[in-house]
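A single structure is presented below for examination.
Every protein chain but one is kept in place in this view of the complex.
Each chain carries a letter (A and B) given by its place in the written order, and its residues are counted from 1.
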Amino acid sequence: MSDISTREELIQGNKDLKTITDDVFNPIVAKPNKFWFAGLLLAASAALIGVISIVLTVWKGIGIWGVNKTIGWGWGITNFVWWVGIGHAGTFISAILLLFRQKWRTSINRSAEAMTIFAVICAGLFPLIHMGRLLLGFFILPYPNTRDVWVNFNSPLLWDVFAITTYLLVSLVFWYVGLIPDLGTVRDRMKTKFKKAFYRLLSFGWTGSAKHWQRFEIVSFTLAGLAAPLVLSVHTIVSFDFATSVIPGWHTTIFPPYFVAGAIFSGFAMVLTLMIVARKTMNLQDYITINHIELMNKIIILTGSIVGIAYLTELFIAWYSGVEYELFAFVNRATGPYWWAYWIMMTCNVVSPQLFWFKKLRRSIWFTFLMSIVINVGMWFERFVIIVTSLHRDYLPSSWEMYKPTIIEVLIFVGTLGIFFTLFLLFVRFFPVIAMAEVKTTIKNK
Amino acid sequence: MKLISGYFNKEASLLEAVKSLRANNIKIKDVFSPYPVHGLDQAMGLRRSWLPRAAFIGGAFGAISGFLFQAWVFTRAYPIKIGGKPFLATPSFIPVTFEFAVLFAAFSIVFAYLLKSNLGVGANNKIYDERATDDRFVVVLDTSNVDEQEAEKIKSKFEETGAEGIKYEE
Partner (left out) sequence: MKSNIESIMENYNITFQFSKKIKTILAVFIVIGVASLAYGIFAYSPTKVWSALLLNSVNFLTIGLGATFFVAVHIITQSGWHVSVQRIPEAISMSLPFGAIFMIIMLFGLNNVFHWIHEVHHDPLIMKKEAYLNVPFFITRLFIYLAVWILFTYVLRNLSKKSDLNDGLKYYNKSRTYAALFIVFFAITIVTFAWDWLMSIEAHWFSTLFGWYVLAGVIVKSFAVIIIIVAILRKLGYLEFITKENIHDLARYLFSFAIFWMYLWFSQFMLIWYANLPEETLYFIKRVDNYGFLFYLNLILNFLIPFLVLIVRKFRRILWIVTSIALVVFAGQWLDHYLMIFPGTMLDVQKIGIFDIGLTIGFIGILLWTVLQSLTKAKLLPKNHPYLQESFHYENL
């Protein structure tokens, strides 16, 4: 099999099975360095600030946010959509790239999936906080109750509840199924008794039996087949929150696939941000090579261009439709009071990914790192533009309003960044960051 | 139970050993490897797993029950006009139906996999060699009901195919 392949080895450094195990296992037992502690401290403090802001919001009420009539959705929902979007890359890498037999995904799928789960957790917080009173949270679940009331299955917001929950659970299960063999490897190499017992518990008694591997592969593949449409459905349903309405700028049929492309776009940018830091600090340059970065950049061009075409399509059809409200909404986005947000979005999302057509830039780590942040800024502004500019100009000019976030809203966002990075830093400390068993299948020297 | 196990360094010699043992009608108890070895299931004559069927059944159940539940809520339990939609607003029910289907399918196959493979919290399956999850391939045979001559043959097969070690266990 391997001798007929004319392709390059996916990982560098002429690794054999043993060195792969060592490279992934050692960071788990080694004493973490200063950067890790500094990062954790920073992230945890941000998370703490976020938690305090959330408590304050729940205590005092949504009134301490900047949302108003008619802008009922502000930073809260912007952040929600942004975080859900970031989550999409993990499932895309582990599910869709698995179905397309893209073996290079093995170096990054583990951490991308972890990122997905943490991002979805951050995302899920926002709608809950946005309810103002947390007790309303369980009213959205369909359970038999003494009030004899059921939930509204006609509401896209309720579809979201199901979509996000399913997505979180399935991603978690998918991630963990893939982790079991590697946790077994960690267990078998742990020397201290307590740690060994800890990983024995986590590894579910994995032995590496042929029958188990056979089932493992078929289960991974089936889960990928399920997760691939699931990942499309999640952001599709998030886009339904907007597109089922009759608000100009929100009601447009291209939203579902365009939201999905945007989600994968921003998700890949976040994966790149994390991976470029991780490969440097954890010495994973042999696993996450410049080729991996280039391939991810190609996906960035693809999804960025899809997003760009969608923007232009929306603009064109707004004119073509002959509906003056629609046209106004789009002209107002570009030239109204929030013009700056619109142009940040356009520059970051449409223009900047096109720079990756140059091979030199695609293979430059510093440039990629910069771009990965630029893109996520752009994608955050995309959601801000969609939400705020469509809401701040009502049909009735007397209801025209402006929106400005309060410090609490900003701090909650900072807090979720803190939660995200805290979880991610803990993950890289205690779990195998590279799917070693899967990487082992790709090397030629075995 | 008497066990004999052979240790291999290379994927190729493992496959060779398994093939030659099977060609001599010797029953293999199990094979352990650090990663899914391509072609090992054919070499061992393992049948294809039925697990995807669990996903299909779970998914079908999820889809049907999810749809019927929503239809029941909106036509029987709590019919209410919302947004001018009919009570049985099929397009509105599709998203939740789909999510039910995926959720049930995914959990069905994963639970079936864990149960069938005896994996789970607190599972304590026997580990023959700790290096089997690192860089070693282990073939284990049950020699309880096998005579001396046969055991000798197994040993020679292991040696022929380049085993780096052979271990006997009671």
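Criterion: a residue touches a chain if its C-beta (ideal position, glycine included) is under 8 Å from a C-beta of that chain, and two chains touch if they have at least 3 such contacts.
Treat the numbers as computed from the prediction; the structure is a model and nothing was measured.
Peer 1: Which is it among A:Glu217, A:Glu294 or A:Asp394 that touches the chain not included here?
Peer 2: In the complete complex, the chain left out is touched by residue A:Glu217.
Peer 1: Could you tell which one of A:Thr146, A:Thr192, A:Thr253 or A:Ser398 touches the chain left off the display?
Peer 2: The single option touching the absent chain is A:Thr253.
Peer 1: Name every residue on chain A in touch with the hidden partner chain.
Peer 2: 1, 4-6, 99, 101, 217-218, 221, 228-229, 232, 236, 240, 243-246, 251-257, 305-306, 309-310, 313-314, 317, 320-323
Peer 1: Touching residues of chain B against the unshown chain: what are they?
Peer 2: Per the touch rule, chain B residues meeting the hidden chain are 38, 52, 56, 83-85, 91-92, 94.
Note that in this section only the chains that are shown with their structure count from here on.
Peer 1: How many angstrom lie between the CA centroids of chain A and chain B, rounded to a whole number?
Peer 2: Measuring from centre to centre gives 29 Å for this pair.
Peer 1: Would you mind writing out the residues of chain B in touch with chain A in their complex?
Peer 2: 10-11, 30-41, 44, 46, 48-49, 51-52, 55, 59, 69-70, 73-74, 77-78, 82-83, 85, 89, 92-93, 95-96, 98-100, 102-103, 105-107, 109-110, 113-114, 116-128, 130-135
Peer 1: Could you please specify the touching residues of chain A with respect to chain B in the complex?
Peer 2: Interface residues on chain A, with respect to chain B: 1, 16-18, 21, 142, 148-156, 158-159, 162-163, 165-166, 169-170, 173-174, 177, 180-181, 184-185, 187-189, 200-201, 204-219, 222-223, 226-227, 229-230, 233, 237, 240, 437-438, 440-441, 446.
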